[in-house]
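All protein chains but one are shown at their positions in the complex.
So, chain A:
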């Protein structure tokens, strides 16, 4: 630690103005670290507290919950998870199905369109792209009522399909906008070389553009999954069959079914969180890009 600080102090970019004693800097650095670390620890703990409480309470039975409210209790009741799994797993399954089909549908509709917008010149290009981008301005709540009526007229209320479609259209709009930006930045020389080799548009899209666009494809996929895990009103309004509920509406229903069954209740919340937690752990870069998606499209 000391060595590192000394090394930092020697660096002109991180250290103080040359000439000042390294020792003064060192103690000041350490004091700042301690104070900042203390405040940050409090903030981090406050933010994580509900989740820590959830984890601790998810392995207690009701007796343990009331007896050792604040502290973890022994023995742990993993049975709560079995009880919760029974009720939450259909929601998880539906969420995966909806997210999977939504990703496939979004990529099918968005990636080729983005490629065309990014790398071809044709009459009406700007107008058509403007039409797509204009949909970014239409908030989801505005379309909620008329879209519901449309789905009712199409007679697909209370199916999984009715959940999938809005995610495909919404993410297609977003996907076209960010994929086009990304694809337009890829150097033209790569495509020039392929063209010399006699590759056509389809060939270039499939074997050149899609592999190169993998990061932005990942972002679009992540945004789609986040959307499914956060869209509350649409599944609430359009499906009644319990197993067709995705996580948000399903979990709210689950909470009402398990009032004061604290162990299973919190176990269910934990199970519902696991997929996003895993994605955050293993795909954190894309995950954060997904959350910042709004900013990306805003710029």
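Here is the rule we go by: a residue touches a chain if its C-beta (ideal position, glycine included) is under 8 Å from a C-beta of that chain, and two chains touch if they have at least 3 such contacts; residues count from 1.
One rule holds in what follows: contacts and distances are computed from a predicted model.
A.B. asks: Pick from "dihydrouracil dehydrogenase (NAD(+))", "Copper resistance protein C", "Ligase-associated DNA damage response DEXH box helicase" or "Transporter" the UniProt protein name of the chain that isn't shown here.
C.D. replies: Hidden chain identified via UniProt as "Transporter".
A.B. asks: Would you indicate which residue among A:82, A:193, A:206 or A:277 is in contact with the undisplayed chain?
C.D. replies: Final answer for the missing-chain contact: A:277.
A.B. asks: Please identify, in ascending order, the residues of chain A that touch the omitted chain?
C.D. replies: On the side of chain A, residues 4-5, 8, 13-14, 16-17, 29-30, 32-33, 36-37, 39-40, 43-44, 46-51, 53-54, 65-66, 69-70, 108-110, 112-113, 115-116, 118-123, 128, 131-132, 135, 137-150, 152-153, 165-166, 168-170, 172-173, 176, 184-185, 188, 191, 201, 229-230, 232-233, 236-237, 247-248, 251-252, 255, 260, 262, 265, 269, 272-273, 276-277, 279-281, 287-288, 291-292, 294-295, 298-299 touch the unshown chain.
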